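Reading through the structure tokens given below for one structure.
Here the complex is missing a single protein chain, while all its other protein chains stay put.
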Amino acid sequence: MSIAASFEIEYLQYLDADGKLVRKDLPEFAKNLDHMVELYKLMVSTRVFDTKSIALQRTGKLGTYASCLGHEAAHVGVGSSMKPEDVLAPSYREYGAQLYRGVQPRDVYMYWGGDERGNDYQKEPARHDFAWSVPIATQCLHAAGSALAFKIRGEKRVAVCMIGDGGSSKADFYGAINFAGARDLPLVAVIVNNQWAISVPRRIQSGAKTLAQKGIAAGLFCIQVDGNDIIAVRKAMEDALERARSGKGGSVLELVTYRLGDHTTADDARRYREADEVKDAWTREPIKRLRAYLESKKAWDEKKEEAWKHECDEWMDNEVNSYLETKAQPIEAIFDYTFAELPADLQKQRALALSLEKGAH
Amino acid sequence: MSIAASFEIEYLQYLDADGKLVRKDLPEFAKNLDHMVELYKLMVSTRVFDTKSIALQRTGKLGTYASCLGHEAAHVGVGSSMKPEDVLAPSYREYGAQLYRGVQPRDVYMYWGGDERGNDYQKEPARHDFAWSVPIATQCLHAAGSALAFKIRGEKRVAVCMIGDGGSSKADFYGAINFAGARDLPLVAVIVNNQWAISVPRRIQSGAKTLAQKGIAAGLFCIQVDGNDIIAVRKAMEDALERARSGKGGSVLELVTYRLGDHTTADDARRYREADEVKDAWTREPIKRLRAYLESKKAWDEKKEEAWKHECDEWMDNEVNSYLETKAQPIEAIFDYTFAELPADLQKQRALALSLEKGAH
Amino acid sequence: MAAITLIEAVTQALAYEMTHDPSVVVLGEDVGVNGGVFRATAGLSARFGEWRVYDTPLDEMGIAGVTVGLAAQGMKPVAEAQFEGFIYPMMEQIVCHAARMRNRTRGRITCPAVWRAPWGGGIHAPEHHSEANEHLFTNVPGLRVVLPSSPARAYGLLLAAIRDPDPVIFFEPKRIYRQYKEEVPDDGEALPLDVCFVLRDGSDVTLVTWGAQVKECLEAADALAAEGVSVEVIDVATLTPLDFDTIAESVHKTGRCVIVHEAPKTAGFGAEIAARLAEECIYDLLAPVERVTAYDVHTPLYRLEMKQMPSTAQIVAAAKRTLAAS
Partner (left out) sequence: MAAITLIEAVTQALAYEMTHDPSVVVLGEDVGVNGGVFRATAGLSARFGEWRVYDTPLDEMGIAGVTVGLAAQGMKPVAEAQFEGFIYPMMEQIVCHAARMRNRTRGRITCPAVWRAPWGGGIHAPEHHSEANEHLFTNVPGLRVVLPSSPARAYGLLLAAIRDPDPVIFFEPKRIYRQYKEEVPDDGEALPLDVCFVLRDGSDVTLVTWGAQVKECLEAADALAAEGVSVEVIDVATLTPLDFDTIAESVHKTGRCVIVHEAPKTAGFGAEIAARLAEECIYDLLAPVERVTAYDVHTPLYRLEMKQMPSTAQIVAAAKRTLAAS
């Protein structure tokens, strides 16, 4: 039998569910415990933020909200590995990655609170990142296009897109990795496999043994990672970014994690999944294990935990207040960003809207 | 290092470019020399047909035409392996597969001659096959949908789609194999890799080492085949069809061949590819090697060749005449197949068109 | 017989037809165990099994093409786009294949498929969940575009859509999914796909609309009636092929027409109706044809969303302008 090609998909894990190291070759960044604490703190603050968001929604102060509960290692791992000059194209729940890059909780609240200004990130590097992308998988192509721009201009930058297990079924995901593979564009496509796409389980979403192997279709480097282990996520990302940056081409990472909450606040997951499965998934969640690890290294303790949670609470309250105090945009705002310059017809409609608005008050 | 999954893509070949057997395990069908002669004859008639089509186009009697020169083994191999109850969803140049299933040369002429009746195949099993599909890759999903219908109804039938190397970049191809993989639908997706998508070479179409490996993304069985070797094509197809029919799931086959002609009669390949490459490809073309093999087995000779070619000429002349004698459809035909029953508004437009037609004559 | 909402009428129609015709299958994202994000397919998976109520991978292009394939094999697929804003990847299959399969093959292969999608704004949903994009399909020959506006019409028109031998786009105004209940006998009676419904007779001005705006138009008619103006309200229901005769008759009587729709104004389907009036009824018109529509801007996120939605007051004002005209 003649073999035309063969492939192996590695599974990467450093920290097991109990926070024990399962490999000896700790990556450089992980040897720096201060840095590991910084990552841990962002994971915790992401969760505090998430809890607050759901509470806001439940009390009618926020529209539909997509929780990131359980994804903290995956998200913070991705965000923290990128350089400022890189570009992130998220979908809609990767707050952990975005907070690292300067998106503010108040932006998230504004967005889910029905105000476009939530997408107008003020801080670099988030300011040059893409906004949330609701049409599933479309953002992958924006990343591929960005990667092409970097390549054309000879810039050493990498475009990263994040996509769900479900989203990796959609055509655009394939288009993006295929574009990248055909010309070695600096693209890192991160599949956050949280086992569910709303109510559709991973099992009937795809017949592939791993989602990482989708990258084989485009000739990209592929790896499957324990997405609840931030060391593994961060390491796989650093390697992928380095490969892309140095012209060696794109990668597909599958981060295996679990959506511990409902799909969004508009969803009720009890309709379609077993409580036992969720209970079981909690035993592997990302924050607990990193804390166990850091505590075993004497880098963290209960007091620090309390203090940090308190700090997060204050931070988030401040963000919530800033959000709640923001007045709605004036009616003109629905016209003024349609074009760089308002065409004549729209000027008339804008005037009409303004006059109706005045009439109404 | 822990390995999550591993894959091998086999390359299948029986007959080398000179018609020598390179494997001992000849498949059952290939031991039947009468059948091999039948396949050979269809490959030759397909080429005669193709030559005639180009001549028709050059003399202004046919519109744009997509030649199948060089694809005869791939096409006849696919068509001959399918059972009548299976369904074929071709793209636009797989005449060799279609002729086997009852599409008539006159149908092809009608279609490229600008007459919808060319799609109205009269003979079974072609009558239940899909028509040519111009929007690239869209037919793959029709095959996936057919496969789903078979599965729902518990029918032991298989849907086969054919797609080019270029077409395998398009989203729908991925969608089709992903749908099939997610639920083990009886789909066989055949990539006819003829190295070119109009002017775009395989090299910049995809970064994948083989196109067969695209099936890994969907968890399908994948194999790369010498597409100029009809024994290999036929064998890979029979296996894939059997797997699908028996509920073991879908496959992706890559048939490696070469487009010896222009993309279509509207194209001039000299603009973008080297004459040497084409010359070299001719040394591997499919008909020559099968003839050498059959002659070595004393199953074919020059006299038979002459006689068969003569028969083909007559056959095609007859088809051409039938085509040329067919009058254009009446003006009503542009209305009457829009809906099962013509809506009131369209009835008015139809009456208007008829009256204009009368006025014009 | 319990009174049901519009969305329950959708479920009732699907269940009826699946019971009576084994070739009917439902497919889409989350239509199975979850019963659809709006519960349109609630309970169907348990009754008809996971192969006839088929949870697809997340791939609208795939759903659309698989639907064409199913239909070509003699099934009657009812595909769901989770929201109208996600229907774009379906367009190639709908426009290039579903709508032309019969024509391409001179009737050899047909496409008796339905694409359902929750449609329109007004429920405080996120971006891309509140569009009114019916116009996209109205210039496509071979396609029917249907938009019910009451539980009874949802039931009867959906049955008709499934039974229709040609492809149908079936948009469901999600703003009124649960607005009110009415008794809808589960008798399998379809409604015709080739007529507009005159919801209210009147003689002074004609309001022409479809989908959720039927509500605002009926309110406007009430308000105008209180001022002594007699308003005719027409629910177009099946946009294409259009039953223009019903509209023409009404305008012949009233001489005045206000067209109301949720989609942006420019090249919305209201334009077609106004154009037909300008072509065929110009001598009947006693006043300019008015269009009350969304502005030519993107549906704003929900804080400003309703500012973009035609209001009852705007409709009343437009009707009065037509009455004030010479």
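Worth a mention:
Labels for the chains are A, B and C, by order of writing; each one numbers its residues from 1.
In this text, a contact is a pair of C-beta atoms (placed from the backbone, for glycine too) under 8 Å apart; a residue touches a chain by one contact, two chains touch by 3 or more.
A quick note: this is a predicted structure, and the numbers were derived from the prediction, not measured.
Taking the complete complex into account, B:G113 is the one of B:G77, B:G96 or B:G113 that touches the chain left out.
Among C:E219, C:E249 or C:E280, the one in contact with the hidden chain is C:E280. Check A:L148, A:L260, A:A328 or A:L354 against the missing chain and you find that the one touching it is A:L148.
Considering the complete assembly, subunit B touches the hidden chain via residues 63-64, 111-116, 132, 134-137, 164, 166-167, 169-171, 197-200, 204-206, 266-267, 271-272, 328-329, 331, 333-335, 338, 345-346, 349-350, 353, 356-357. Even with one chain removed from view, subunit A keeps its contact list with that chain: residues 87, 89, 116-117, 119-121, 127, 130-131, 133, 135, 138, 140-152, 159, 171-172, 175-176, 178-179, 182, 333, 337-340, 343-346.
Where subunit C meets the chain that is not shown, the touching residues are 61, 85, 88-89, 91-92, 95-96, 99-100, 103-104, 127-128, 133, 135-136, 138-139, 141-142, 240-242, 263-264, 266-275, 277-280, 282-283, 285, 287-291, 296-298, 326.
Keep in mind that, in the parts below, only the chains that are shown with their structure count from here on.
Per-chain CA centroids place subunit A at a distance of 43 Å from subunit B. Distance between chain centres (mean CA atoms), subunit A to subunit C: 36 Å. Taken residue by residue, subunit B touches two or more other chains at 171-172, 175, 178, 182, whereas all remaining positions touch fewer. Across the assembly, subunit C contributes residues 57, 59, 61-62, 89 that each touch 2 or more other chains.
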